[in-house]
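As you look at this complex, bear in mind that one protein chain is not there, while each of the others sits in place.
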Amino acid sequence: MSRMGRVSFGGVIKEICLAYVPEAREGDWVVVHAGFALDKLDEAEALQVFEYLEQVDALNELDEQPERDAAAPPVEGDER
Amino acid sequence: MDDVQGLWASCFVPISDYPRVLLAHGGGGRLMHQLIERLFVPAFGGQPEELHDGAVLEVGGARLAMTTDSFVVSPLFYPGGDIGSLAVYGTVNDLAMCGARPLYLSAGFVIEEGLEMATLEAVVQSMSRAAAAAGVRVVTGDTKVVDRGKGDGLYINTAGVGLVRPGVSISPQQLRAGDVVLLSGDVGRHGMAVLAKREGLAFESEIESDGAPLAAPVLALLDAGVRVHCLRDCTRGGVATALCELADSARLEIEIVEASVPVREDVQGACEILGFDPLYVANEGRFVACVATADEQRALDILRSCEVSAGAQRIGQVTAHASGIVTLRSRIGARRVVDMLSGEQLPRIC
Partner (left out) sequence: MKYLEEYRDADAARRYAEAIRRITQQPWTIMEICGGQTHAIVRYGIDELLPPEITLVHGPGCPVCVTPVELIDKAVAIAMQPGVIFTSFGDMLRVPGSSADLLSVKAAGGDVRAVYSPLDALKLASQHPDRQVVFFAIGFETTAPANAMAVYQAKLQGVANFTLLVSHVLVPPAIEAILSAPECRVQGFLAAGHVCAVMGYEQYEPLARKYSVPMVVTGFEPLDLLQGIYMVVRQLEEGRAEVENQYSRVVRREGNLPAQQLVAQVFRVVDRQWRGVGRIPASGLGLAPEYAQYDAERRFDVSAISAQESAECISGLILQGLRKPWECPAFGSRCTPEHPLGATMVSSEGACAAYYRYRRQAAKEAVDG
């Protein structure tokens, strides 16, 4: 039988097939679909959405202050 | 453009378009409302506008509220309740939603041959406890047994009567622009408790049904002179359906704020797994109260002082726009229409 595991959704536990996430360990977060864990969540990358927003806003502030150095740094996250 | 009417009125599909009754006809959504409005109401000589949780009748100078409900839940027992307590609270609450003090119930049982006697005993004991908690007496009833295979174990029908004191008039027609919409507590527990039990979802901390008698907070509001214009309990079809019914009956618009509707984390989790929207999930111990805007704080204080409505929140208000719909301000600040479900809420795939 394929590897099954207990996954908690905000306290509600369901038995989910873990065959496709062999590297997942207890405590890891996974994306679940139709009874299967499809991928392990990369917790460091999870912050990217907010870090990107900070950079976008910072870029905007730089644009609004033309007396600052015109060579604004590129926004990170383009090469993924 | 005449076609635009189709967007607003109930879908003009003749009943004969459905040669057989579907499960959705009992789901609390649009199909059930069509069945009631097009088949039952005309046959019994009523008007669609009169539809409410119960009927209030003048009898010999007193105002009697009367209601009936049938209970077909599967499984019979679920965390936080069972078909027995459900049968008592469901009818007691329909009476409370008319502003009545619930007094007496009848209980009719349709039992499937082969049901274990211990099961029946447990259900009846539960009804006895629920009746005591609700302050009502079951005074008459009926018992039928049907062939094995024809009854899902047990069906219960309860009917109830209560008294509405003079001067209390609660119905969608009383709604006024500016009224605030108060919700008595967090939503989605009952529906998810039942569904989770059926689907075999195990819990660290179980989701329990919120089934409870609601007369106490309602009567407390009325005793304090709060101008309660309308009440509706949020059973099948959830808060969204209850509000859609009110807005439609009253021909006014109700605006709600999504972030103010309380949902517990485990209920949210169960909804995420199965792709359900908590706004549409059934409750058995929650109601909305539309009260005059000036009475908002007093009403909230009173509700919060009662155990069953301790989590009361303001979730929206009634506006003057005569659209008959419910709109919602989403978590991220944009607006959309809250529609009535067309049938049963089905689990979503993606």
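Note that the chains are named A and B in the order they appear, and that numbering of residues resets to 1 at the start of each chain.
Going forward, a contact is a pair of C-beta atoms (placed from the backbone, for glycine too) under 8 Å apart; a residue touches a chain by one contact, two chains touch by 3 or more.
Everything quoted here is computed from the prediction, not taken from an experiment.
Looking at the complete complex, one finds that the omitted chain is in touch with A, B. From the set B:Gln268, B:Asn283 or B:Ser309, the residue in touch with the chain omitted from the display is B:Gln268, counting the whole complex. In the complete complex, the residue from B:Glu121, B:Asp142 or B:Glu199 that touches the missing chain is B:Glu199. Touching residues on chain B toward the chain that is not drawn are 1, 3-8, 11, 13, 17, 20-24, 30-31, 34, 199, 259, 265, 268-269, 272-275, 323, 325, 327, 330-337, 339, 342-343, 346-350.
If you put the missing chain back, the residues of chain A touching it would be 1-2, 9-10, 17, 19-20, 22, 29, 31, 33-36, 38-39, 41-43, 45-46, 48-50, 52-53, 56-57, 60, 78, 80.
Throughout what follows, only the chains that are shown with their structure count from here on.
A separation of 39 Å divides the Cα centre of chain A from that of chain B. Across the complex, chain A is touched by residues 196, 201-205, 207, 265-266, 268-270, 272-273, 349-350 of chain B. Residue ranges on chain A touching chain B, taken from their complex, read 6, 8-15, 32-34.
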